[in-house]
Structures are given as C-alpha cells and as structure tokens.
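Yeah, one chain of the complex is gone here, protein chain that is, but the others are all in their spots.
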Amino acid sequence: MKRGYLLIILISLSTLELVAQSIESTLVYANEQFEVGNYQNSALAFERVIFFSEGKVDFSVYTKLADSYRLNNNAERAIKFYDIAQYQADNDSARNEIIFRKVFTYLQLKEFDQGLIALFDLKTNSNEQTQFRKEYLKGIIYYLKDDYERSIDVFDEYLSLQEKEALKFNELKNQLKKAENIKPNLAMWLSVFIPGSGQMLYGDFKDGLNSMMLTAAFVTLYFNYVMDFSLVEGYLVVLPWFQRYHRGGYQNAKENALEKQELIRSKVYQELVLMHPEKIK
Amino acid sequence: MKKLSLSIFLTLYAIAAYSQDIYNTENSKKFASYLYQSEQFELAAIEYERLLFLDDRNDSIKYKLLSSYFENKDFGKAISRSKKLYPSVKDFTDPVANLYLKLLILNEDFSDFDLQYTAVPLANNKKAVYKLHKNVLNREWQEAYDTFNELQAFPFQYKSNFNELLERSKKPDTKSPFLAGILSAIIPGTGKFYTGNFKDGIFSLLVVGGTTFQAIRGFNKDGVNSTSGWIFGTVATGFYAGNIFGSVKSAQVYNENYWLEIENETRILINNSY
C-alpha cells in the first residue's frame, strides 16, 4: 500500500514537472540573459515567469526583475519590484541586500531622502558588516544633501570601528573646515568698497585686476564728463554703466568664492566615497 | 483509500494537462496583452514580434504589434514594419489602414502619404478625414478647402474646429513687412508698433532718440571734430537702421507665427483624435 502511494506521488510529481518545465526553462533563460548583461531580455523573461506563476514565485525572482529594470535605466519600475521582493524575502540578510539595492536606485534618481528612509528598514542587529555599510551610506547621503555636519558625525562613528582611516579622515575634516572658512559674503563686501579686492582675497588675481581696471576706467570717464559737460550729464550717462560693472565685480567675487568652496567639498566627497567598507576592511 | 489517491492523481493530472507550454500562442497572447495593458509598450512589441514569428498571418497580432510601436512613439519603426508585414498597402486590414495613415501624418511623411493615399483600403469618407489633417498640417490650403467640401455631409471628430481653422486661413491677419519698414524709417519704433511689439518699439524710439540727442549735443559743442558726437552718431545710425531692418523682420516673424499657431492647434486636435 505504501509503495502504491509513493508511486502515485512520484508519477504526479513528474507530470507536474512537465507543467512547470517551461516556466523553469524561462527562468534559466532569464538568468542567463541577466548574467550576460542583456537586461531588457532578462526583464521580459522574468516578467513572463512572474505572470505565468501568477505572482507566486520566490522573492529572488522579483529581485532579479528589479535588478534588470535598474540596470536597464527604468528606476521607477525597479523600485516597485524591490518593494515586493523586500516584503517577501524570508531572511534578514537577503532582505538587507535588497534594501541596499533599492537605496542605490533611489540615489540614481537623486531622491536622497527616500534613500535615507529606506536605509532605516535595514535589520542590522546581528551583522557588523551590514551595520558598517549602512553607516557609510548614511554619511554619503547626508553629504549629498549638503548636511556636512551630520555627515561628519556619521563618518566619525563609522570610522571609530576602523582606526586605520581616522588619520586620513582628520585631514578631510580640516579640508571641510577650510571650505567652511571661505566667506563668499566677505569677498563680496570687500569688492563693494575696493573693486577687485574680494576676488584677490581668495587668490583670483587676474579677475580682480580686470575688475579694478574696468571700474577705474568708468570713474575716470565720469570725471571727464563732469568736467566737460555737467554733473547731471555724468550722472545720467556714465554712472549707470559704472554701477553695472561695479555690481558685476562684487557678484563675481562672491561667486568665485562659492566656486572655490564647492571645489574643496567636491574633492572631499570623492575621498569619502573611497572609504567604502570594501576598501578599508 | 484507493479512491482518494486516484482522485488526487486525477486532479493533479488535470492541472498538468490544463497548463501548457507558456510559450504557446495562447499564453503568449495573454502575456503580451498584460504587458500592453500595463503600458510596457517596448516589451509588448518584443513579445508581439515573437508571436508573429509563431503565426505570421494573424492580422490582430499584426495590429497589436504596430500599436505597441505606435504607443511607444516609435513611428518610423511602425511604418517600416507595416510595409513589411503586408505585401502591399492594399492588403491592410481596416484598423491597420487607420493606424498607418495616422503614423504617416504624425511622422510627417507627407510625400508617402500622397503616394499611397489612393491605395489604402479605407472608406473614402474616413480616408478624407486623414487627408484633411495632412492638408492643414502641411499648409495646403486650397486642397484643404476641397477636402472639407467632400466631407460636407459626413460627421467627424472636431469638424467645427477644423472649419474654424480653415476660415482663419482664408482671411489671414498678417502684416506687410514693407509697410513696417517704411513706418520705422519715418518714425523709429512705429514699425514695431504696427506688428504688435509695442515695448520693443518704445525702447527703440528711446534709444535712437537718446543717442541722436547726444550726438547733436556733441557736435554743437565741439563742432565736426567732436569725439562723442561721432561715437553717438555712429551708434544712433546703427540703431536707426537696425530698427528698420528689425521692423521688416518682425512683420515676417508675425506672419510666420500666425501660421504656426494654426499649425499648433491642428497638432493638438490631431493628437487628441488619434
């Protein structure tokens, strides 16, 4: 009797195997296309697997479908399927991995806040590596949001786990302080009173000299007009032009300072990115 | 007990028999239509291409494929694909014929439209509506009036709107570039008033007036050798002549914009009706 049951089950399973075979082979094909980088093909094949399984597939299929969309530059749809995969994942480590990918997709979309929120779904209690990666990304995202103070705090904590990089990080902190110490408004006000001086304050001598000479030329022209014609004439004809270029000068002073600041911050960012967990472990 | 196990076996077997190859035509059609419904037109097109490979005589699949390209705004591809799917334009089915004429219009293949118009197998009235669209879009006004007359008794979408557009083209509100130039030559800026650019006109008048005044003052003070007189004089002449040139140009721009506005309204009507 027992053997009879076994036989029946075996036979029925083998027929079912036939049923599922085409779905299975589609999945194999999808995986293969994914591996070779044909993400549109793999997206279509994974969609087919999910459609014909009526959605009852392993979460990893959803993950790969999402990956396919992400790598084929369809971030919105990728996020949709990462969400499903995250919901269905049956263990923390797989769920965490999915969340990380979703965060990267949000970053690609420049939706930094969404990325930050997604990071909080991570379950890091048991895994130091995940914790490490989370802190790193948190620091990066704060930096991208121009919240340098918070970013530094997070990185401080992050690197306290790893003393090796602390020295380098201190140097970066100094750089950031240097950026902080550049005062665009100071440069502007200097140039308001002495045209060109604000540009020179942060090392832009060519531009400063340019501004100085141009405004000086207008002042000379003004006095020329006042002497040749009248005070009113000089006021009406030359002064507007002087004003225009004087203002251009101090605006430049401010902008140049801002640019200098951004340049430092940009360099620091590139260094921070290199403190990726993989690099410093 | 045996009955039970047999029934289990039979149920399972039935399920197995029910679900067939997911690549067969029936299942693929369901999948393709799901992709189309969820607006994944690019993927839907791939799937319909595969379906056509399985069954290359199925007209409804052909239409779905072309629609996927159409919805994906891949007009050129849709047109070339239509030509390949049928031996000749005459063999188009009704929906494909409709789609094909839309495609030619949206892709602005007007010469192809003219060449193939008669061969497209559609009722004359229906075809004429597309012809009207093309006439208006391509600014063939005389033909457009004729086509509209053909359609006198036939109701179609936005008929009254098209009627209004045609009326507007009969009495165009355009400006004469020559008159604009003459006006600005007499009083700077007035040519621009005439073309509706009041603020530009006033600005030109002030600039020409101001620089001329400065030039005259310079010459009055220092005679023919006045530097500021010559400088302002040159600038004033430049602005005066530039304003005449600009007035002629602004009349031309005005006229072009008049027709462009009609064209844009046509585009909106066409896009809404396709």
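Each chain gets a letter, A and B, in the order it is written, and its residues are counted from 1.
Here is the rule we use: a contact is a pair of C-beta atoms (placed from the backbone, for glycine too) under 8 Å apart; a residue touches a chain by one contact, two chains touch by 3 or more.
The definition used in the following text is that contacts and distances are computed from a predicted model.
K.L.:
Among "Membrane protein insertion efficiency factor YidD", "FAD-dependent oxidoreductase", "ABC transporter permease" or "PadR family transcriptional regulator", find the name that the UniProt record gives to the complex chain excluded from display.
P.N.:
UniProt protein name of the non-displayed chain: "Membrane protein insertion efficiency factor YidD".
K.L.:
Hey, which of A:Ala94, A:Val192, A:Leu221 or A:Leu239 is the one touching the hidden chain?
P.N.:
A:Ala94
K.L.:
If the hidden chain were put back, which of B:Leu52, B:Leu122, B:Ile231 or B:Val253 would touch it?
P.N.:
B:Val253
K.L.:
Which residues does subunit A use to touch the chain missing from this display?
P.N.:
Here the touching residues of subunit A are 13, 16-17, 19-20, 23-24, 27-28, 31, 34-37, 49, 53-54, 56-58, 60-61, 63-64, 67, 71, 94, 97-98, 104, 107-108, 110, 140, 144, 146, 207, 210-211, 214, 244-249, 251-252, 259-260, 262-263, 265-266, 269-270, 273-274, 276, 278-279.
K.L.:
Under the stated touch rule, tell me which residues of subunit B contact the chain that is not displayed.
P.N.:
11-12, 15, 19, 197, 199-200, 203-204, 207, 238-239, 241-246, 249, 252-253
Rule of thumb we're sticking to: only the chains that are shown with their structure count from here on.
K.L.:
Round to the nearest whole Å and give the separation of the Cα centres of subunit A and subunit B.
P.N.:
For subunit A versus subunit B, the centre distance works out to 38 Å.
K.L.:
For subunit A, which residues count as touching subunit B in their complex?
P.N.:
Touch residues, subunit A against subunit B: 1, 4-5, 8, 11-12, 15-16, 18-19, 22-23, 26, 40, 43-44, 47-48, 51-52, 237.
K.L.:
Can you list the subunit B residues touching subunit A in their complex?
P.N.:
1-2, 5-6, 8-9, 12-13, 15-16, 19, 21-23, 27, 30-31, 34-35, 40, 42-43, 46-47, 214
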